[in-house]
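The structure under discussion appears below in the form of structure tokens.
For this view, one protein chain was removed and the others were kept in their places.
Letters are used for the chains, namely A, B and C, taken in the order the chains are written, and counting of residues starts over at 1 for each.
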Amino acid sequence: MKYKIREKEGVVLIDLSGKLMGGSDAELFKDCIYDLLEKGRKKIIVNLGKVTWINSAGVGILITGYTTMRKKEGDLKLLNVSEKIKSILYVTKLNLIFDCYEDEEDAIESYS
Amino acid sequence: MKYKIREKEGVVLIDLSGKLMGGSDAELFKDCIYDLLEKGRKKIIVNLGKVTWINSAGVGILITGYTTMRKKEGDLKLLNVSEKIKSILYVTKLNLIFDCYEDEEDAIESYS
Amino acid sequence: MTGKISLEFPSEYKYLNLVDALCNGIIRDIELDPKTATEIAVSVIEACTNALEHGNKSNPAVNVRVLFMWDKNRFAVEVYDCGEGFDYREYMKNIPDPSDIDHIRGRGIFIMKEMMDSLSFEFSDNEGMKVTLEKVISG
Partner (left out) sequence: MTGKISLEFPSEYKYLNLVDALCNGIIRDIELDPKTATEIAVSVIEACTNALEHGNKSNPAVNVRVLFMWDKNRFAVEVYDCGEGFDYREYMKNIPDPSDIDHIRGRGIFIMKEMMDSLSFEFSDNEGMKVTLEKVISG
């Protein structure tokens, strides 16, 4: 897993890329989220468009980010969710938890 | 391997698709070539654009077609040769034997 | 349309996308519909993640073996690890709610059970832990 951080209209976009699975990815993402919280950033969009590969442990990583943000009155929404990731979210009913967007502008606007 | 036959300006285009390797493909292609010869067709272009997969035995199949046509004053030229097929043709110097084209019109025109 | 192929790899996460590459190759060959294809691919990865992580404790000196078998009605996958197994009978009686976000992990078995037509576990001293996934297909 790799990530890049962008900011647009007070919203932080995390562009994830590569593989999102168990192991070291979990720590890496947690650190990223705590870092953002420390800087007072609480409106998060995770762009999954370049995630080539995911498993349920990878979805767990997104859950960590979501619950951490929510506990601090923040939020974490998803952008560009592939069919494969969607199938995991639907079967686990996590689609009811995560707000998902197909369009970056729409995702940003949802925070205003 | 599968193929479809088209005719354009007196030239026969064989659109190959799928895998081109040893085994039953060799017989299938030979039958196709003999069939065309029987019908008096001797200007052949083999379109490899939809060949997803090839090995040196598959190249051997093209050689059979080429030599059979040449013995009857015909010819067999190649169209849409992928980088992988090109690498096999170059290393074996068969690129000096086969005329290769990237454009269908050019290939057809070469026969006029 | 009938086939079988087996793959063996050290217990490290980095091999999971190679399992995926092979699995997708098979799926492409037998021309499954996209939904079935996704369900199989996701489940295979969950089974392999468990084998390398829980079974083999991410020990790269120990291998995971995956056997793919298919015919025109059925797609089956067996995943073997060298671990001590677990009390799957007990676990299957009471699978945790996957939508409970207080749990970060614990969705793999639920996902496999939902996405495949059959999921079974078997432990033996000589073969170790074996998870079998099956799906009815129309090829």
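Methods note: a contact is a pair of C-beta atoms (placed from the backbone, for glycine too) under 8 Å apart; a residue touches a chain by one contact, two chains touch by 3 or more.
On a predicted model such as this, the values are computed, not experimentally measured, just so you know.
Peer 1: Based on the whole assembly, the unshown chain contacts which displayed chains?
Peer 2: Over the full assembly, the chain not pictured touches B, C.
Peer 1: For the chain left out of this view, which of C:Ile5, C:Met92 or C:Val136 touches it?
Peer 2: Candidates C:Ile5, C:Met92 or C:Val136; residue touching the omitted chain: C:Ile5.
Peer 1: Touching the absent chain: which residues on chain B qualify?
Peer 2: Per the touch rule, chain B residues meeting the hidden chain are 19, 21-23, 52-53, 55-57, 59-61, 63-64, 66-67, 83-84, 87-88, 91-94, 96-97.
Peer 1: In terms of residues, what is the contact footprint of the unshown chain on chain C?
Peer 2: 3-10, 14-15, 17-18, 20-22, 24-26, 28-29
The working rule: only the chains that are shown with their structure count from here on.
Peer 1: Centre to centre, by mean C-alpha position, how many angstrom separate chain B and chain C?
Peer 2: So the centroids are 43 Å from each other.
Peer 1: Quick one: chain A and chain B, Cα centre-to-centre, how many Å?
Peer 2: 50
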